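Working notes, beginning with the structure itself.
Note that one protein chain of the assembly has been removed; the remaining protein chains are unaltered in position.
== subunit A ==
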Amino acid sequence: MPLPTVVGMDERIVMVDSATGLRLTEGELDEWSAAATVQLRRRGVRLGDSVLICLPVGPHLLVATDAVIAVGAVAWPLPAELDACDLRRRILASHARVMISDLPQALDAADGSRVRTVVSVADLRVLAPSRRDADRR
């Protein structure tokens, strides 16, 4: 999975994914979390909101957490290995409106909760040009 990079930036490594050995540079992290932050805002996440994050440990989790904090929201990490009952209990308790996850068990557990939108890892990375931008051109 190629990550977006910005040439000329500091090439410091900030994380190594122990499962794949893939390395995440500081530049990549900055760029990616900036995009993720905009995505969360577009989905209505505001200062002080709770955002559930249910992702396996790895670079995605780091980016998602960074982005949630950058929006000014409160991160509610959910361990991916929890059983359905515990997941559901915690999701209901959070009153979160947004969840970041790709895991089917988390999506099922969010059914009937206060979660309005589920943001996938792919959603966080792809940043379509905004309408305002398209109109300006």
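The rule is short, and it goes like this: a contact is a pair of C-beta atoms (placed from the backbone, for glycine too) under 8 Å apart; a residue touches a chain by one contact, two chains touch by 3 or more; residues count from 1.
The rule we apply is simple: contacts and distances are computed from a predicted model.
UniProt protein name for the omitted subunit, picking from "Iron complex transport system ATP-binding protein", "Alpha-ketoacid dehydrogenase subunit beta", "3-oxoacyl-ACP synthase" or "HTH luxR-type domain-containing protein"?
Choosing among "Iron complex transport system ATP-binding protein", "Alpha-ketoacid dehydrogenase subunit beta", "3-oxoacyl-ACP synthase" or "HTH luxR-type domain-containing protein", the correct UniProt name is "HTH luxR-type domain-containing protein".
For the chain left off this view, which of A:71, A:87, A:106 or A:121 is in contact with it?
Reading the full complex, the residue touching the unseen chain is A:71.
Even though one chain is hidden, which residues of subunit A still touch it in the full complex?
So the residues of subunit A touching the unseen chain are 4, 6, 8-10, 12, 26-27, 29-31, 33-35, 37-38, 41-44, 66-67, 69-72, 92, 97, 110-118, 127-136.
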